[in-house]
Every structure is written in C-alpha cells, then in structure tokens.
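All remarks here apply to the structure that follows.
Every protein chain but one is kept in place in this view of the complex.
Moving on to subunit A:
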Amino acid sequence: MTYSFLLLIRTLGMLISLLLGIAFLVLAERKVMASMQRRRGPDVVGLFGVLQPLADGGKLILKEPVLPSSANVFLFLLAPVMTFMLGLVAWAVIPFDYGMVYSDYDAGMLYLLAISSVGVYSLIMAGWSSNSKYAFLGSLRSAAQMISYEVSLGLIVITVFLCAGSCNLTDIVLAQRALWFIIPLFPVSIMFLLSCLAETNRAPFDLPEAEAELVAGYNVEYSSMGFALFFLGEYANMILMSSLCTLLLLGGWLPVYPLGLRRLPRIPCTWFIMKVLLLLFVYIWVRAAFPRYRYDQLMSLGWTVFLPLSLAWVVLVSGALLAFDWLA
C-alpha cells in the first residue's frame, strides 16, 4: 500500500515537473526567438510574460474540438493521445543524477529507441485518419523523415554502446568519468545532434510543418486539445532528445570544474540540467538562424551521408577498441 502510494507520488512528481518544463520551454523558445529577431516576445501575461504558457493552455482547452466528418474518429483521437503519452513515457528511464532515476532499467537505451520508433505510428495514424490531403502528405513526409534518421541515430548509439559496454543509461554516464564520449566520438556527435533535430521535426528539418505548402503537416485537422497534445508531445521529445545527447555524449550529470572551483557545494542534477538547457538553446538558435532544407536534400543527407558515415564509424570504433584491447 505504502509502496504503491509512494510510486504514485513519484510518478505524479515526474509528470508534473515534465509538463511544467514543456510549458516553459515553449515560452523560452518564443522569448529567445524574439530576442534574436529584436522583438520583445510575449510580455503581457504575468511578469515578463511568465504566465503566457498557462494562458495558452487555458485557451486551447476552451477551444472547440472539431471532428472532421470524413475522419476515422477512433484513430483520429488516438493519435494525439499516443504522441503525448509516448513523449511522457520515455522519461521513465532517464537518470537526472546518480541514483536519481524513476526506474534504473538495464536495457534503458533500447527502451528509449523502442518508444521513439512507436512514435512514427501516431504520425501516420493522424495523417491517415484525418482523411485530408494536406494531413496525409504531411504525415508521409514526417514518417519518411523520422525513419530515415532513426537508422543513423541507432548506429551512433551503437558506437556509444561499444565505448560504454552497457545499455543502461547510468552505466553509460559512469563510463564517461575519465573522458566524455563527445571527444573520441566527435564526428558522430555532430551527426547525432543533427539527427536529433531531424527526428524531432525541428528546423532546419521542419519540412512536415512547411507552412507555405502543407499548411501545418499531419496535424492540420486538429484543433483544441488534440492540437495541444501533439504540440506538447513534440516539445517533450525535444527535451528528451537533448537529455539523451547529454547522457550519451556530454557526460550526463558529471561536472566540469573550470578555474579550480572544485570546492563549491555539489547540488544534484545541476550539471545535467545546465547541459540540457544549453542543447535546448542550440535547438532554438538553429531555428532562428537557418533556412529550411529542401526535401530531396534532407533525404539524401540522411541516406547518402549520415548512414554510410555512421556505418563506417561503427566498424572503426569497434575495430579500434578490439585492436587496442580498450573494451569496457
């Protein structure tokens, strides 16, 4: 009884903090983009616009949900629910600090890859069940883009597995105590970051959204909470991908001590959060700075550059580790 009660408290704690994080990421994106374009951004609701995400959420809940007459209602409603759920569920295995993890699952990284693969289904479901041409074309594009970059993402994760000798996320971070994997795996780290951008359908790879040709991609027909759930799921995935980058390549919660500041008290999670925030800032910065890719360029980048390069890196890393007897 006490166990399940504690579990409920832990789960709710995770979910609520995650939802708050998503809400303020949306605000941060708007604020940072505004600063980069020399605007003010939202600054009316609350002090400096801090309450803007809550106002937006309230507005979306009060909007009227439209069910298109030609849609398959069950799949149409299931798609946003699934996107949002998968965005939340993936967080169960992310360690925020040593021992600060919801479930220290040994196949944690495999669990995350499985969750991100299932994510493609909800896009296809949304596009197909809307029975609208724009939504259908948008979902085809998104799905093709996501699965193309998932292959190179998986291969890069394999090089990390080879270096760490484990697919438990805590063990992967602990394996980086001497050297963060971004240094020996620098070229694939760049590819990993770019694949994350493509995987979350973010700029400059936000073709599914291409507002000039496809209006808004697979979620044109959604309004009210259906739209909000897609939106929140997408941002949850953004934070998830940044944390994944941090855990796999940037040493997770492991600290850096410049200028001999080693005597400062160590607050749990601080380093992890700072690295994640840095990556999220890069996400937003990229969106403000780069124009959108063309679809054929996007696909050929994924299949003819990232895939062969990451395949070669798997062979190179495994060969080097075996030859020099460096296997963990």
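One rule holds in what follows: a contact is a pair of C-beta atoms (placed from the backbone, for glycine too) under 8 Å apart; a residue touches a chain by one contact, two chains touch by 3 or more; residues count from 1.
Everything below uses one rule, namely that contacts and distances are computed from a predicted model.
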Undisplayed chain, where the name is taken from the UniProt record, one of "Aladin isoform X1", "Replication protein A 14 kDa subunit B", "Rab proteins geranylgeranyltransferase component A" or "NADH-ubiquinone oxidoreductase chain 3": "NADH-ubiquinone oxidoreductase chain 3"
Contact residue for the chain not shown (choose from A:Val32, A:Ala126, A:Leu155 or A:Met191): A:Leu155
Listed residues A:Met33, A:Leu54, A:Met85 or A:Leu309, member touching the removed chain: A:Met85
Touching residues (missing chain, whole complex) on subunit A: 4, 7-8, 10-12, 14-15, 60-71, 77, 80-82, 84-85, 88-89, 92-93, 102-106, 110-111, 117, 128, 130-137, 140, 143-144, 147-148, 150-151, 154-155, 158, 161-162, 165-167, 215, 220-221, 224-226, 228-229, 295-296, 299-300, 303-304, 307-308, 311, 314-315, 318-319, 321-322, 327-328
